[in-house]
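Submitted below is the structure of interest, expressed as structure tokens.
Below, a portion of the complex is reproduced, with chain positions unchanged.
Letters A, B and C name the chains as they come in the text, with residue numbers starting at 1 for each one.
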């Protein structure tokens, strides 16, 4: 089972690097995952998106559709890719500790 | 920084000179013989095409091989067709027969034009997909070995397109093929609630079920499936790894017939279910090859010239299709999905 | 060969006249461990009648949201070389034309990073490079970019569009399929590479109603070349066909769906009542030397084709009976953008545009597209009396 190192603690992730146990998510963990997705530092802008994703997921049990994400966070898709080079699904959702999206983000 | 968004290679740089010169100014074509087309430009220029069957799943070495041939006979140009065949483009007539001879010598399959069967469009199967109910390449190989004479020869009254998809997602777009081979599951998903809980977007999974068989189970933070409502489409599994449907006993093949795409004579038609289940019997799936051959030959021997499978069936009636092919009629063939009532018969005018 | 005895089932598929994918796998396997493990895993599938790939996988390259399909074996211990075995979807050039140089470059890149196995091509039209480990993805893409091969689509984006050979080698083409394809692929790079829609969206372009890319069945936007004026006829060539072994009455006239052709055998005169012709292509197909599509060419645009998930397969429906198709194709691009906009705004997750039209009604779609209803859109009017009125109209 692949692992990710969080301050020396090893947490289980799946092959794609998504955390296995959503309850383990923490802001620190997010930062650690971010590094694997070429996001060196989680800026306020990054957090805005990560938090939006988490809130949305908590509320609806799914990740939002891209159009919604852009509309509601105010970032266009280009900017989101600049912030998360691996994109909203692989990058942002992973960092936000969401399940691997099968839908659209 | 990596370059992005530069798009595919420009086709213009890929075209052989004869095409560049006659681009958009082709005048007519002739079917020279099975596997060989001749296109003549308004300029009088001639272009011979030699079509070669491909297994589609090929190695880089194979690609290099065909490149070698194209360099020798075709000035280093070739193309693939929308059904994954390979086409050698010969602008010098004198190279045509040597090319063909060379191809035959090397064991390439020349054919697939005109009233022959072409390459079955197909999919990944056990090679690379996570939802298949069968393999793809293997069945295609078995079927085409069996029907090879129909690829290399013009023995049919019209086009016949065989396609295969290994699950209901139908990546092979089999839904409008003369003969479609479709992998099906026959068991409802087995649910791993731990996976559902931690890895699945439950509302999306519920919405994914065409028959409303899935309900939330808020207590377990998971979901339940009403087995009687499940028709094993696997769409829930697409959405959620905790709901696999594949099963060695449940999985197998269904056969569909009478679809078409072109608007020639009749509008496009959907393929319709003829055989609801045949077992997976690798490596040569004899039940499937037999069924396909039976359908193909029954059609070929009864249809009028230029009459596609679906046109023939509509002319003689489905009741006659079943009596002529000897395929038993089973209750699964009777529709019960959304547009079902349009397929029931509302007339006492039918054949015995 | 001791190797062979490990795949007794697959070995049987090396026999027979049709090209063998097993042989190809073995060829690749000779120099590549991934290909070898793939072969063995497949043998196991053949034995046990079940696949061994895990569900899904999200991997990719920098800056793109699609183009790579992630895949992991369920049996990494048994088949370690394919523990990670992702495929690239590489955008093919219009019409699948290649120079051998280009193909050889591609082979070299792929031998360097991947399994050495490919699909030429995938069902959508891409070059499928079959199997590379996660670490190889970015370097492989970098090398692909070097030789000008970009990725195609996957996920909820515009999928790699495709087209028939068209004017490249077909006298029937009423649209410059190759150029239109290249143009829009470049136009919609963002939509191709960065999933942003409710679900996938496919565009396919055929030069005439023969629809040699099967666009009507498998694309959300099907562009099919056609004409508005009269079929061009060369009477001498008609006579030649008659003198050949064609039974014009039986093969052409009797099969014309509109019954608009007449044949006088004695004078060898063919007459087409073009006003009643529906441009099905049958007569032209049979006598390409004698008959040609008219000169006022353009395309019919059909919307909504797709495979059966979730509500059953759909064939695309006529939405624009005729659109001129000339560079820079602005009308067409506007059309696509407007339709995407409407779909993106109204579509549910994983709802294709055809399903959305079905759900909200053709009326809503036409309104959003600002298109007038015309009989060409339907095969028959409604048979049920359940229709709506704008309250404004009822006064």
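Basically, contacts are C-beta pairs under 8 Å (C-beta built on N, C-alpha and C of every residue); 3 or more make two chains touch, one makes a residue touch a chain.
Bear in mind the structure is a predicted one, so any value in this text is a computation, not a measurement.
Just one chain of each kind is rendered; the file's full complex, by chain label, has copy numbers A x2, B x2, C x2.
Note that in this section only the chains that are shown with their structure count from here on.
In whole angstrom, the spacing between the mean C-alpha positions of subunit A and subunit C is 33.
Subunit C has its Cα centroid 12 Å from the Cα centroid of subunit B.
Centre to centre, using the average C-alpha position, subunit A and subunit B are separated by 38 Å. Annotation for subunit B: residues 204, 238 touch two or more other chains. Touching of two or more other chains is recorded for residues 62, 100-103 of subunit A.
Residue ranges on subunit C touching subunit B, taken from their complex, read 9-10, 12-13, 15-22, 24-25, 27-28, 35, 38, 42, 45-56, 61-64, 69, 71, 85, 87, 91-104, 106-107, 110-111, 116-121, 123, 125, 130-131, 138, 141-142, 145, 148-150, 162, 164-165, 167-171, 173, 176, 178, 181-182, 185-186, 189-190, 193, 209-214, 216-218, 250-251, 255-257, 280-282, 285-286, 288-289, 307-313, 315, 348-350, 379. Across the complex, subunit C meets subunit A through its residues 54, 56-60, 62-65, 70, 72, 84, 134, 155-156, 190, 194-199, 344-345, 349-350. Residues 20-22, 60-63, 99-103 of subunit A are the ones touching subunit B in the complex.
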